[in-house]
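Let me give you the structure first, and then I'll get to my questions.
One chain of protein is taken out of this complex; the other chains stay put.
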């Protein structure tokens, strides 16, 4: 199974950015653990702070991969273009969030992506990614 | 690990109710599969159509169990009392939904429970429960 | 034809409660008159102040009766769970209200039940029930 | 008993217009059946696509007839002038709708007429008219 | 000075319609008094329940008369077309209301006409018309 | 007849303040003209930039004068206390505005005073005061 | 090809009404030019200030013409009845506006007609009509 | 004087639940103190997590007791049925809240009960109950 | 114990102002009774129709008195400055209202003061003050 | 005449993306047809999924080209920056949409671009582009 | 250069009031420092808790001073009268706030003054005043 972990804006700072909300683990360290948990999966990772790069990446892999685990960060709440990209491709996308967005600012309570994703997993820290990958095995 | 699967209103009809949305698998059949996947967990199940019964159950197990996987159904969108019950107990609760609520009526887009739960898993069919139980192992 | 008259919260006080709005006729007296008007119908009556009891009753009769005439009272405006129960069953439900809800507080202007019922009859006093039963003969 | 069936805009196309919503029965055919059901009533019918004609008709019959069964169609949702006309006359008016307006566009969920009518009957197809006439006999 | 008193829907029933709100004086009786108060003015009166007739009348006199005193009744709150007609003509229009609209239903609190009229006079009973005519002398 | 002209905040600057909106006539000059038009009336004038002074003045004259013509300026849109003062007194108050408030910022479209005044006169420049005084003679 | 140009309220004043917004060309002059551009089309024109007349016209030609180019003016923003008429007929309707409605008052930003028309053309002056006719040739 | 202290959902956990908000005194301990302060009053206590039980209790005592001090907890913000029950009975009800609800989530700022209760006492900790009982002596 | 009773706008008219809402007892008469009920308390009274005077008074006593019972009248609903003053001082303030504000105009349903006061007591007539003073003894 | 066709996010997938909404014609095939229809025009095409690229392109050609036909896709509904870019340049821009946006999700009903474009053409499939180019010839 | 520092309600308590938000420096101490930084400027200071005093002060200096640095405190969010006063005078006004109002309660996010001031400086502690004075030198 071929799975893309797709990370949006500011997630490159994971581990240094607001550790009380996002934890203090570096994403590349976490990725090693994640791959270890799913030895048969081919897990790739792509991060960009650019909405357009994320759209391009969805287009690029969205007809070949078996699944996409997508944390669009702040773009979840503002980007209809990303939602359109998800609808436009064939691969199923699972939306994940590290923090419990319902506990935060009201503008984080709505995601344009939820309605076009297969499902949403929110609030489990980095384990939201693990559960996202796991969901393709259920 | 001792885990309660808590189901709210109309979920007793699972398998017969609106199969295009909720699938056609009976919950007790699913429960057998679920227990098989987590042989070491002690998984119990309780369903009620009564908001008060659900509050009582949360109070009853909420200081002893290791986790609660809660699908409050329609009460998710209307019950502050259930949210208060979750805040009042010690056991962590994971909110799950079978359907992708973001694709449905706008009054299903907000859940009073999300902000007081550890996390939320939405849209994976009955596998939302599986991922919910799995989350206590991550 | 087998028909259930289902009454929600506070309707047990009919005849004593706010007579300027709800009239001063006792519901059991009215029921005798109603049955006399439809001698061939088998009309049953159930009232509860509990949302969960009403859901249970809908589940119980909702695959066998020919029709349900439902005055959910205040729950009409707050209960998504009752709406879900109506959608989950096979028997058609007609929503009735004694008073003209459009003349009252704005929170009584919306009913979660209307969209899932066959039709709605509002404002005819106790005759709303009569017209509700009649509707199953048209 | 002298009763006016008053029909608003586009209801002259009944039978040809959007049959999945409004059915495929011509209103004049239905009127024959309706009169047969109430042999003692003197039932008249008036239809106009003009808000002003409907106001004039309400003024004209509104101090002499025993009842008016009014389907104002789209004007229900936009015309305060029709509501004022109903308040200004002595004859009681019953509001009817063929389709279940609560299942349709949100701008059809509110009717300016409901609060000034004796009652409202919605969603029973052409039988909404039958129940409307019946209501004057209860 | 040539002045048109223009009356909208239901104002033909003045004197019989809801006397507690609109008073019990017939408009033609009032008109005699009004003309007596302004002996030099040429005061004409036109009433219609039809939005289109009112637009036509505005177009017809709106380039020749010295002033228009307009009580658009319920159309004040719903008709952008009447506001456009007022903007399209050369004669100044004064908006009048018999009742104090701010004390009534919230949908009567906004008038599309106010912003395109020279001024607005509200709440003085039939004297609102008198003050409206008077305003063209100030 | 004893009438108070009551002016609220910034109206002391009339004639110098924003002449394109409020005109360039000094209020004391206007007052001389106004008194000349109503030789039998005893017209007094009071202006204050203080909400509390205006309340006090209403209390002071509100049980003895025959009428109050009140331009509360910006306080019209923010002061419930002034509305309460008007309700608390016996003398009738007429609300006037120099400019057409419906053409200006949306926060000037609502006045807390309108519903508790006898009537409202808006948009006639300083003649709004003249019509306000006139209204006590109709 | 048989095409109706349908014009709503106040468009009879085109050329004299608010020339800075609507231009100063008379519609009948424009119509001559328009017909010259589409020599093979049979273009008819109907204008009314009456909502009901416009509904009637849509009903009348709506099963025979090849296309309708409709500028409903102010009724675009208030008339559900016109939208229902468009849905009820077979001929496709193209909505046009002379001015750029998005630059004007907020109540002109929504049109009830857009969702039931084939398409919408806004802001090109009288050329909006030309493009509307052209659209039936693409 | 016969007074009922009526407690709604989650108040059975008082003393253990969120002590920073609700304090750490057990309600039965408090009740002893309360009874000592009002030795002549006959004070009873009933708590339930069920909306329907609370309605039943109001019906049961609401025609015989001298007063009811009601903390409906979360149901205050969601239950129209409880408000209807209070309106339906003869005994006066005083609404109390332990915490200062205005300082908490916005969904706790509105109570359906306030408008149908004699008065409301909010924010004094358990002394809100004491003041509630005291209010029946003033 | 040193307690200030602080009264806002229009409360100087108590006894004459809208007796159906505020009762017909003069506040100074009530004050004598109140002092008699709390013989050990040193109760002072200050009333002003000026927002600024009320702020000054709060500043003046707010670091020395044991408690303030504050009925800010209409300013409760509009004054952030008063709320800031309460937050700025050391003495605790209890908010009281004579009438049941939840039964009145919607703009009286929100108070800027509630969230910064120790607690709120609403709807008990003049006894709201008595309970307010009493609250400092609990 | 030099015209730029500017396409926003996901429009590179035209022909494969959601064909029921956007049709199944590839944009480069369409472009050939379009150029054939306007043999004298010099038509260029630029597509990007990046908001910034689109801004840059507008800046680059916006002082030299004769017209821009712009389908900003999802960015129409979220990008104030693109609207600012259009206002900042000299070339007129025509907004086009393939689908009838008024029939789709409510968040597609508003476009930040409409008010700063010369005009808008919506709902004609790929012919919206043709009409957009045509508009520069009228 | 002659500059007025104008301070609104509760700013007399600076240094003692909520030091975590407003700091613990007394304003008169700060004023000495400020004057030292701008030795050539003639800086005056006026503070009042009264809206009317602030309006009067603006009128008094607003045609003679070179600049006004105004912290209207809570009145910024509620006073249209102060905004009108600023518009009515000739001297330019700069709005300053000590705290970052965007981080605080939502009712502090809007200021009626911003749109009528030359500019706004928010969140720099007492240095907001320094930058305000500085702005008149740029």
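Things worth noting here:
The letters A, B, C, D, E, F, G, H, I, J and K name the chains in turn, as written, and every chain counts its residues from 1.
Just so we're on the same page, contacts are C-beta pairs under 8 Å (C-beta built on N, C-alpha and C of every residue); 3 or more make two chains touch, one makes a residue touch a chain.
Keep in mind that this is a model prediction, so the values were computed, not measured.
Across the entire complex, contacts from the unshown chain go to A, J, K. For subunit A, the residues touching the absent chain in the complete assembly are 8-10, 12-13, 16-18, 48-53, 73-75, 77-78, 107-108. Contact between subunit J and the absent chain runs through residues 50-53, 55-56, 59, 78-81, 83-85, 87-88, 112.
Where subunit K meets the omitted chain, the residues involved are 100, 102-103, 109-111, 114-115, 117-124, 127-128, 130-131, 134-135, 138.
Rule of thumb we're sticking to: only the chains that are shown with their structure count from here on.
The fewest steps needed to get from subunit I to subunit J, moving only between touching chains, is 4. The set of chains touching subunit C and also touching subunit K is empty. With H-I and B-H as the two chain pairs, more C-beta contacts join H-I.
When the CA atoms of subunit H are superposed on subunit J, the rotation angle comes to 180 degrees (nearest 5). In terms of their C-alpha centroids, the spacing between subunit G and subunit K amounts to 54 Å. Subunit E and subunit H have CA centres that are 54 Å apart. Annotation: 47 Å between the Cα-based centres of subunit F and subunit H. Shared interface positions of subunit A, i.e. residues touching 2 or more other chains, are not present.
Contact between chains, using the touch rule, shows up for A-B, A-J, B-C, B-H, C-D, C-H, D-E, D-G, E-F, E-G, F-I, F-K, G-J, H-I, I-K.
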